[in-house]
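A single protein chain has been omitted; all remaining protein chains appear in their positions.
And now, subunit A:
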Amino acid sequence: MEKTVNQKAWFLVIPMLILVAFSAVIPLMTVVNYSVQDTFGNNQFFWAGLEWFDEMLHSDRMWDALGRQIIFSAIILAIEVPLGIFVALNMPKKGFWSSLCLVLMALPLLVPWNVVGTIWQIFGRVDIGLLGHTLEAMGIDYNYTSDVLDAWVTVIVMDVWHWTSLVALLAYAGLQSIPDAYYQAAKIDQASRWKVFRYIELPKMQGVLMIAILLRFMDSFMIYTEPFVVTGGGPGNATTFLSIDLVKMAIGQFDLGPAAAFSIMYFLVILLISWVFYTVMTNLDKREGK
């Protein structure tokens, strides 16, 4: 069959190109533009080259924030993924209770980020918060506004409360797709509960778990609203994660150049780590025997 050449077909791509241009390319280029220039106001810009990048790469402030960010993401992944799987394994498989569980699990996911922050901010307050006040009454010295550990625990527990459901729901979907025959065969083969998990459930959940990990990593690495509302990045800079630091720099101090350079590096780090996850994920799927 002869191929028809019709250059007018390009017009069909134009709406998409415009959309992508306005949603991604132009804003990103604006940031690039800021990152290589300096300004003293009055809309006057001066060429600064890679100065801001250099400054940011040698800034303790950024490296500290990055360190905190990595520790935070690692901790919440280490808690939410196993906990989510555990919850999914213990959810009822069918019937009324399974529907009820699904609805209850989905609830935290429907709460807006800043509302979650507000809930926990009040919940943890020592003077009026249920949690804070109870802990104090029990004689435990808890105060997320002054104690670094308490602040971290609060922010992490809040994130676990907010997002474990996502992992659990995805894992649950993975579990539901396993045919009964697998469990029956495992019984016949006299496999222990652990082996059923290790050789049937885990391999079958692998795909959805990688998606869950990827989503939770990206989201937690970009976290802003909840810790901002609860701790405001404090005490000191203890819970100042990358996004919080970036906003402080860009809007608080109006250091547009460094903030833009920071943004670009931030973006590249997320892109890099997501690419690594994605590559690992697709390779695991393809991996076969010799």
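Definition applied: contacts are C-beta pairs under 8 Å (C-beta built on N, C-alpha and C of every residue); 3 or more make two chains touch, one makes a residue touch a chain; residues count from 1.
What we mean here is this: contacts and distances are computed from a predicted model.
The chain that is not shown carries the UniProt protein name "Carbohydrate ABC transporter ATP-binding protein (CUT1 family)", picked from "Phosphoribosylformylglycinamidine synthase subunit PurS", "Carbohydrate ABC transporter ATP-binding protein (CUT1 family)", "Serine protease" or "Acyl-CoA/acyl-ACP dehydrogenase".
Among the residues A:V5, A:M138 or A:I188, only A:I188 touches the chain that is left out of the figure.
In the full complex, subunit A touches the omitted chain through residues 179, 181-182, 184-185, 187-192, 195, 199-200, 203-204, 287-290.
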